[in-house]
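Before we start, here is the structure in question, set down as C-alpha cells.
Every protein chain of the complex appears in place save one, which is left out.
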Amino acid sequence: MTAKNELCKPGEYKAIDLLAVAAAREVNDGDIVFAGTGLPMLAIMLAQLTNAPNAVCIYEAGSIDGRPIDLPTSVGDARCAYQGSISAGLTESFYGQLTCGYVDLGFLGGAEIDKYGNVNTTVVGDYASPSKRFTGSGGNPDINSYARRTVFIMVQEKRRFKENVDYITSPGWRLKKWPSGEWATRKEVYGKYYQGGPEAVITNMGVFRFDEEGIMYLDTVHPGYTAEQVKDNCSFDLNISRVTGETKPPTYGEIELLYTRVDPEGIFLP
Amino acid sequence: MTAKNELCKPGEYKAIDLLAVAAAREVNDGDIVFAGTGLPMLAIMLAQLTNAPNAVCIYEAGSIDGRPIDLPTSVGDARCAYQGSISAGLTESFYGQLTCGYVDLGFLGGAEIDKYGNVNTTVVGDYASPSKRFTGSGGNPDINSYARRTVFIMVQEKRRFKENVDYITSPGWRLKKWPSGEWATRKEVYGKYYQGGPEAVITNMGVFRFDEEGIMYLDTVHPGYTAEQVKDNCSFDLNISRVTGETKPPTYGEIELLYTRVDPEGIFLP
Amino acid sequence: MGKIQTITLQEAAGLIQDGDMLTFSGFTIWRRPMALVYELVRQGKKDLHLFEVNGGTHTEVLAGAGAIKIWESCWVGHELYGKLGEGVARSQVENTIIVEDYSHAHCVARLLAGAYGLPFMPTPLSMGTDILNPAYDNLKKAGLRDGSNPKIPKQKYLMYEEPFFDKGALVLVPAVNADWALIYASQVGSEGTVRVNAQTYTDPEAIKAAKKVIVIAEEIVPETYLRDDPTKNLAAPYAIDYIVELPWGAHPTGSQGYYDVDADFIRQFYAASKSKEKYDEWAQEWIFGVANHDEYLEKLGVSKLEKLKANTVLGYSTRMKRGSR
Partner (left out) sequence: MGKIQTITLQEAAGLIQDGDMLTFSGFTIWRRPMALVYELVRQGKKDLHLFEVNGGTHTEVLAGAGAIKIWESCWVGHELYGKLGEGVARSQVENTIIVEDYSHAHCVARLLAGAYGLPFMPTPLSMGTDILNPAYDNLKKAGLRDGSNPKIPKQKYLMYEEPFFDKGALVLVPAVNADWALIYASQVGSEGTVRVNAQTYTDPEAIKAAKKVIVIAEEIVPETYLRDDPTKNLAAPYAIDYIVELPWGAHPTGSQGYYDVDADFIRQFYAASKSKEKYDEWAQEWIFGVANHDEYLEKLGVSKLEKLKANTVLGYSTRMKRGSR
C-alpha cells in the first residue's frame, strides 16, 4: 500500500492532474479566492481539501463562500451557492467583494499571454478587422485588476506565449496609460488602486513567475520536460536562468481527492 | 344611523383627524408613495383604505410595498416590512427606488417652510452659530428632490410659515445654484434630473398649493377658520385670492377607519 | 411602470420593435428568457441593440438569425458546452455587427448606473487594458456617439481624477437604460412580486434600468407566499409591465430550483452555430418548425425533461449525466 502523501511516479498521473495540483498549491490557507470557470474551480476545491482548508471562494455570479458538494460547471451554477455564506449577484461580487478589498487571490484562465503577464481572451489579429474572436474578457481583467495576487492556469503552446498579445484583455505588469496610450508599469496605471498583480502562471509544462521588472521567468519544470523544451514552447525569449528545479508531482492522496471528491463525475478530468 | 360617506359636523372631529384625511386625499390611486415617519404614515394608510387602494408605500429604511397590520411608529420599524414586496435597506430605497424613478409622491413633514416651499428641519438662526438645532434633514430633501409630487404635512404657526427659512434643508421652488449660490428656479437647479416638486402643504388650518411661479397660495380653508385667519398665521404675505372654498371635512367612515383600522392603539391620534 | 398585464408569448415578442435596445436576465447559460428569444426570431425582429452584462446561448440564437445590429457586452459563449460565441464572432469578423467591448465589471457598473438613475458609475477595474483603447471604440468609429441616439452615450468611458482623496484616475462608465428588459424569473406573485432562486446575477439591475419590463415566469404563485419573506424577492409589482406564465421558458438554459442546463441541447446548438447554413437548419427544426412553446416541449419529450428537472432540495438536477464517469 502506498502512503497518501507519497509522490506519484511518471505515468501515474495526467498532465491535467498536475496542472490542478500545482495550481491548488498556490492557494494559501485562509485566502479569499475569486475563481473563474473551469480548472480554477477544480484547483480551489482541491486546495480546500488539502493545503488551504480555510480558503474561501467567491464566484462572479454572486456566490460568496459557497461550499459545493457537487462540482460546479460555471460560476453561475446553482451548485456554487450551496451552503454559501451569501448568495447575491454581480454587483455584490464585483463591488461588494472585489473592489471592497477582500480578495487575496484571483484564479483565472487565459487564451494567450505575453511576458508581462498581459492576457488576451478577445481577438486574434487587429481589433478593427480580427481574424478570430474569442469569448471576450468576462471578469478576467476585473479580478486580475484587484486581487492581491493572480494565478493563471493555461495550456502551454508557442502561439499562446507571445512577445505581444494582439489585445490586452487582462492587465499584466506593463500596461497602457489611457487615453494617451503610453506604456507604463502596472503601479503607475493603478496608482493608489494598485493591489498586486499576476504572480504565477501554471501550464502543462511548468510553473512561471514574474521578476522585479514584471517579466515572466520559469520557476519549476514539470517532470518529463526540460527548461529548454519549455522555452521552445514560448514565442518570447523566456528567462530560464532562475529555474529552482522540478515541479513536485501530485501525491497519491491528491489524485485520489481529485477523482473521488473534487470531480468524481469526470467533468474536467477525463 | 349616519351613512359612512356623510360629512362630519364641526366638533365631531379633531384638527389632527382633518389633517390626516386631507392629506390622504392627496394620494392618487396607484401612486407609489415614499412616506416619512409620523402623520405621513397615518395618511397613506388611510388613503389605502379609501381613495387609493392600489397606492403602495416605500419606507426609507428599506421596506418596499409593505402591508403593515399594526401602525409603524418609525420607518425603521419591523411593522413596515410585514407582507412587503421587498425588504432591503437604504441603498435600495434611495438608489434602487427613488433615483431609479419609481416614486410618484413624497409624503413629508417639516418644522418651518417659506413661500417657495423650502423647508427647514436643521437649525434656527445663523448656521455658524445657531440658537437651536432641530433633528437635521433625514431623508426629507432627498425624497422631496425626486418624487414627482411632494405633499408636506405641518403645524400652522406664524413662526413656522416664514418669508425665508434660516436654512434650506429641503428644496422648494426657488433654490441656490451651488457652488455660486445664485438664486434659481428648481428646474434650473435640477436640470435634466428635474422630476417635479412640492405640490401641497396640509396644515391644521388649510390646504396650500403652489402657483406657476412656485409661490404658495391658500387653496382651501378648514371648517371653522377664515382665509384671513390663515393669512395671519403666516409670516409671509400669503396669497388668499385663489381660495376655492372650504376643505371637505372627514366623513364618518374616514374617522371610523382612522380610529379602528389605522391607529386603534392611539399612537398618533389621542 | 403601471398595471401589470398578463399576455401571451406571441404578444410579448410583438411588443419589441426592430431597432429596440434589449437587455436580459440571467448569466451565460442560466435563467435566460429563451422562449421569448425564439419567438423574436420567429417574428423576424431585426437591427436589435443588445446590452448584456454577459452573453450566452440566447445571444447566439439572435446572432445566428442576423437579428443583432449592436452588441455591447464582455463575453459570449456557452460555458463548458461551447467555448465560443460563434455567431457573434463570425459577425464581428465579417463586420455585420458592431461589437463594443467592456469588461464584466464595467458592464455591471453601466447597468447599475442605469438602475440607480445615475449617468455613470466609477470603477477602478480593468485599467490599462485595450478595453479602454480609444482607437477600439467601435460605436464612435461607426459615428454613433454624436448624441443623436439617447441610448448611445457620447463617450465610451472617461478617466477621472477625483479631488477628495487624490487617489488618481479611475474609470467612469456611462449608464445603460435599455428599452426592454426581457426577464425569465422562477416565480411571480399574483400581483407581480418577482422572485428567483439562488444567485440574483444582475436581474434586479436589469429590471430597474429598463424602460419596460417583460417577465417570463416559470410559475405564478400566491402573492402572499412571496410576501411572507420579502428579503428574498427581486422586484415589486410596479417594476414590471408584462407577465407571461411559461413553464420551461428558460430551456435549454438552467433555472435553479426548476431544471438544470440542457448540456446536450446546447452542444448541438453550438455545433450548428458554426455556420450560417447549419444554424438555419437548426432554427428550422427548433424555432420555425414548432408552432409554439408547447410543441417545443413535446419535441423535447418527457424523458429528457425529467432528467433535467432539479432536485427540490439541491436546486439542480441529480439525474443528469454531467461528465465522462
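Residue numbering begins at 1 within each chain, and the chains themselves are lettered A, B and C in the order written.
We adopt the following convention: a residue touches a chain if its C-beta (ideal position, glycine included) is under 8 Å from a C-beta of that chain, and two chains touch if they have at least 3 such contacts.
Because the structure is a prediction, the values reported are computed rather than measured.
J.: Looking at the full complex, which residue from C:64, C:77, C:124 or C:247 touches the chain that isn't shown here?
T.: C:124
J.: Which of B:170, B:220, B:233 or B:251 touches the chain that is not shown?
T.: Only one listed residue reaches the unshown chain, and that is B:170.
J.: Which is it among B:61, B:151 or B:257 that touches the chain not included here?
T.: Counting the whole complex, the residue in contact with the absent chain is B:61.
J.: In the complete complex, the non-displayed chain touches which residues of chain C?
T.: Residues 117-124, 147, 150, 153-155, 158, 162-167, 170, 172, 174-175, 198, 200, 231-232 of chain C touch the chain that is not shown.
J.: Can you list, in ascending order, the chain A residues touching the missing chain?
T.: 30, 32, 56, 63-67, 81, 83-88, 95-96, 99-102
J.: Touching the hidden chain in the full complex, which residues of chain B are there? Just list them.
T.: Contacting residues on chain B, toward the hidden partner: 37-38, 60-63, 70, 73-82, 87-91, 94-95, 98-99, 122-123, 127-142, 145-146, 167-171, 175-179, 181, 184, 186, 189-193, 263-268, 270.
Assume only the chains that are shown with their structure count from here on.
J.: Report which of A-C and B-C is connected by more C-beta pairs in contact.
T.: A-C
J.: Report the chain whose CA-based centre is farthest from the CA-based centre of chain B.
T.: A
J.: With chain centres taken as the means of their Cα atoms, state the distance from chain A to chain B in Å.
T.: 57
J.: Would you kindly tell me how far, in whole Å, the mean C-alpha position of chain C lies from that of chain A?
T.: Going by mean C-alpha positions, chain A sits 27 Å from chain C.
J.: Just the number, please: Cα centre separation of chain B and chain C in whole Å.
T.: Distance between chain centres: 41 Å.
J.: Listing for chain B: what residues touch at least two other chains?
T.: None at all.
J.: Which residues of chain C are in contact with two or more other chains?
T.: Correct list: 204.
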